[in-house]
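Only one protein chain is missing; all other protein chains are in place.
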Amino acid sequence: MSDQSLTLPSAVSEPQAGEVEINLSAGEIGQLSLWYLIWRRFLRNRLAVAATFVLLLLYLMVALAEFITPYDHLISNEDFVARAPQLPQFRDETGQFHLRPFVYGTTTELDTYNLDWVHKDDTSQMYPLKLFVKGDPYKLLGLFPSDRHLYGVDEPGTVFLLGTDRLGRDLFSRIVFGGRISLTVGLIGVSLTILFGSVMGTISGYFGGPVDTVIQRFIELLMSFPSIALWAALAAAMPADITIVTRFFLISIILSLIGWTSLARQVRAKVLAFREMEFSSAATAAGASHFRIIMVHMLPNALSHIIVIATLAIPGMILAETALSFLGLGILPPAVSWGTLLQDAQTVGVVIKKPWLMLPGAFVIVSVLSFNFLGDGIRDAVDPFAL
Amino acid sequence: MLAFIARRLVYMISTLVLISFVGFLIINLPPGSYIDVFQAQRQLQGTHTAEAELEALKRRYGLDKPVPVQYWIWVRGFVRGDFGRSFEFNREVSELIWERLGFTVAIATGSLLFIWLVAIPIGIYTATHQYKLGDNVATIVGMAGLSIPDFMLALVLMVVIQRLFGFTVGGLFSREYVDAPWSLAKVIDLVKHLWVPIVVVGTSGTAGLMRIMRGNLLDILNMQYVQAARARGLREATVVVKHAVRNAIHPLIMLLGMSLPTIISGSLIVSIVLGLPTTGPLYFNALRQQDMYLAGTFLMFLAFMLVLGNFLADILLGLIDPRIRYE
Partner (left out) sequence: MADRAETILEVRNLHTHFHTESGVVRALEGVDFTLNRGQVLGVVGESGCGKSVTAQCIMNMVPSRGRIVDGSVIYHQRNGQGTEAIEITALPPKSREMRRIRGNEIAMIFQEPMTSLDPLYTVGNQLLEAINLHQDVDRTEARTLAIHSLDRVQLPEPERVFASYPHQLSGGQRQRVMIAIALSCNPTLLIADEPTTALDVTTQAQILSLMRDLQDETHMSIIFITHDLGVVAEMCDEVAVMYLGKVVEQTDIDTTFYSPRHPYTQALLRSIPRLDDDQDRRLEVIAGSVPDPSSIPSGCRFHPRCPEFLTGVCEQREPVLVQVDEGHQVRCHLYDETASSQPGTQP
């Protein structure tokens, strides 16, 4: 951009003409700048870009869950209860190298002391991992019927890459399907948060006076409860006989019911600042309606902030869903979410004996971390001077 | 200053009244009347409820009267220390609460101290060494701390301690002290157990506060009075500590009150994993059992504590900020 303005004046002999050119190009930069500059600054933040890829991958995974998982996540298998992860191997007992990775079979013994079934790798059985194997039929994205799964092994072998739970269900499949709920609850919750937050914040800031006071008092009231406790109370008050889908949506609503408060405050602050600026007085003078001033002049100006706050609110929602479900107050079985999966790992004893049951937590951490990095990246890109 | 306190006090009381509305609402939110749930619970426990007992309950809570009267009866009970009755424990809610609220407060206070003692120095370091290695490491570790669910951190920490040191850290007391009367040994035992929940609950708060402190301090370091102090020839350490840090901490005191809800939330859920006799396990259990008088009252008390905490933070701010003190 500097190169351009450098060469401009020498192209024209009149100095005045040169200035005009410079002003024009400055004007153009001003036009381009906001979103383009934000985009450029964002791309420079490697952590945020990497986080974006991780998130895209996670969402792709849950969207194509039926294809990616080798087994039905609801079918229990009493022969393989709480089996440790079957790790793909390249080298067999004899030390021979196999180009195609394989997994061992399973032998089961009864631990007579603890009265517990113990599964061990049976090194005499080797099942090579195969891609695109035939398995249970499903409809991809609810549209395309298929029975191919991304990976698998021939019967009677099994492939539980991340182990199985206490009913012998494939943990990887359960995590992928659990991600459907855990990763969408945040998105839906945040959409509602944006809706409530920006509407209430705008009304509060734009109209001021008693409306503002009432809304602000209400927000303070909501903020004076420990969020988990209030969420749990509202979740507990839900009727027990509702469907999984209704419950899922109600939980999203409950999460956003508290989440909107901080967004509303920040939008209000923005609107208050804008209200003082010339462009809104000009719009009022020109006879624009309240609605038009808000929609055309204020919300677009606060948009970048709303996006930042929303992105940073998603991790909180994911964590909240996980916590509620972990407590048995959120998503209820047979529906799976990362929180319900973690219910199996509530005690130290279990964690020591069956550490793989903590793996859903790793997915929680990765997705929450990614959203945090993404949100941070967007914030830095939108407002490089903010903290 | 007195006028300031009086104003905050009136404000606090009005908030408490509003909170009691919410508490009452929560109690009445679940479908089915209190009596129905009570009977169902009793049947589950295998006891039959006498008609006379039900009548007594109805009278006590005014269940046959309109809703505003019910609220009034409930609120009036507070003043006498009557918070209703828990079905599950068949005890007065007030008895159940006092035992546990104390530990909740202890853990919350401890976590708060932990957060401040750890976050502020790191925040100062990262702001004064912006974009250096230490800053980047702290940012990433802090981000990870923000992203781990509290209860998982508690579990992992318990496992690590058990593996490394070979002792279990659940609960607040060793077995021999649980029912023992208070003594110095019991207090020491308590402290030995208390640090795990404090560290766990404090971790996410530390990460958050650290970043806020860093941001505030970076802002303040650009202020003209910091430049002016430097231009007087003050040592850099004096400039940072006396002028920048004090100004950067100020807004955090306002946050102090606001961070309490998160800390309490954290302690509730961590208590379940760690098996601590705080409000957490009792509260969530009450919710699962729809023991609403217990749950509603707990919730209200937690909110009361927060409002009180906010009030104290406000006064603290007033005490140390001349702009508010002389308002």
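Labels for the chains are A and B, by order of writing; each one numbers its residues from 1.
The definition used in the following text is that contacts are C-beta pairs under 8 Å (C-beta built on N, C-alpha and C of every residue); 3 or more make two chains touch, one makes a residue touch a chain.
Remember, predicted model here, so these are calculated numbers, not experimental data.
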item: Per the touch definition above, residue among B:Asn247, B:Ser265, B:Thr278 or B:Asn310 touching the missing chain; value: B:Asn247
item: Per the touch definition above, residue among B:Met223, B:Met258 or B:Leu312 touching the missing chain; value: B:Met223
item: Absent chain, residues of subunit B that touch it; value: 130, 222-236, 242-243, 246-247, 250, 320-323, 326
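The rule we apply is simple: only the chains that are shown with their structure count from here on.
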item: In the complex with subunit A, residue positions of subunit B that touch it; value: 15, 18-19, 22, 26, 29-31, 143-144, 146-152, 155-156, 158-159, 162-163, 168, 170, 211-212, 214-216, 218-219, 258, 260-262, 264-266, 268-269, 272-273, 283-284, 287-288, 290, 295-296, 298-299, 302-303, 306-307, 310
item: Subunit A to subunit B touching residues, read off their complex; value: 217, 220-221, 223-230, 232-237, 239, 315, 319, 322-323, 326-329, 342, 345-348, 351-352, 358, 361, 364-365, 368-369, 372-373, 376, 386-387
